[in-house]
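My structure is below; once you've seen it, I'll send some questions.
The complex is shown incomplete by one protein chain, all other protein chains being positioned as in the whole.
And now, subunit A:
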Amino acid sequence: MNHDLPLVSIRHLEKRYGALTVLHDISFDVRRGEVACIIGPSGSGKSTLLRCINALAPFQAGSIKVAGIEVRDPALDKRGLRRRVGMVFQQYNLFPHKTVLQNVMMAPIHVLGQNRHDVEERARRLIAKVRLQGKEDTFPGELSGGQQQRVAIARSLCMAPEVMLFDEVTAALDPETKKEVLVTIRELAEDGMTCILVTHEMGFAREVANQVYFTDKGVIVEHGPPKEIFNNPQQSRTREFLDQVL
């Protein structure tokens, strides 16, 4: 695999719901090991963009390539795409009838057909990595939001994805548990995991992102390294937004 090629490459993406254009002419690249943060006001299409990347949401024009796989290909191997793209949601979406360990183990066993013994070993390691050792046999309902979110991260990681998508994963958490989750994501980024985050945590974006994309009304208004975007935004729309949230 050529490491200079972008892992995720988006070109002229167009996404419409009926007559409403949600994403317009979106183009950007995320290289292997890079952390990209997408910021912007609510309703600017950030979550939809993530959902397009792992084919949860169809789009009308343009191209998304993940590790060489064209997402818009009608003959797309969705399973092949989704084993490469992990996704973590705002509401965790753990399976409430399964324990923490089962949540993490299910997909590698049933989707990838991997050996249960190997998967369990990996799952236990990942649960420890997100600092939840001892909670393996607990049900999600008994965990705090932050703990559940870290299980969701471990569940995604157990598929050994090449890129992780985080969709406002701390938006539903209180400040303390928020921090646990952000620490987990930062460690992932430091380990070299390619991450695309939609976030309202400006401090976090400034700290971990290689590239920050400011989106508004379905377009990328401007992008650049966090220092430039946060300290010296070029567009007035970006300035207004940052003045409001910072």
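The criterion applied here is as follows: contacts are C-beta pairs under 8 Å (C-beta built on N, C-alpha and C of every residue); 3 or more make two chains touch, one makes a residue touch a chain; residues count from 1.
In the analysis below, contacts and distances are computed from a predicted model.
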Chain not present in the shown complex, as UniProt names it (candidates "Acetyl-CoA acetyltransferase", "Cadmium-translocating P-type ATPase", "Inner membrane amino-acid ABC transporter permease protein YhdY" or "Phenylacetate-coenzyme A ligase"): "Inner membrane amino-acid ABC transporter permease protein YhdY"
Given A:Thr21, A:Gln91, A:Thr138 or A:Asn210, the one touching the chain that is not displayed: A:Gln91
Hidden partner chain, touching residue among A:Leu13, A:Ile26, A:Leu101 or A:Met159: A:Met159
Touch list for subunit A against the chain that is not drawn: 54, 56, 78-79, 82-83, 85-87, 89, 91, 93-97, 106-107, 110-112, 152, 155-156, 159
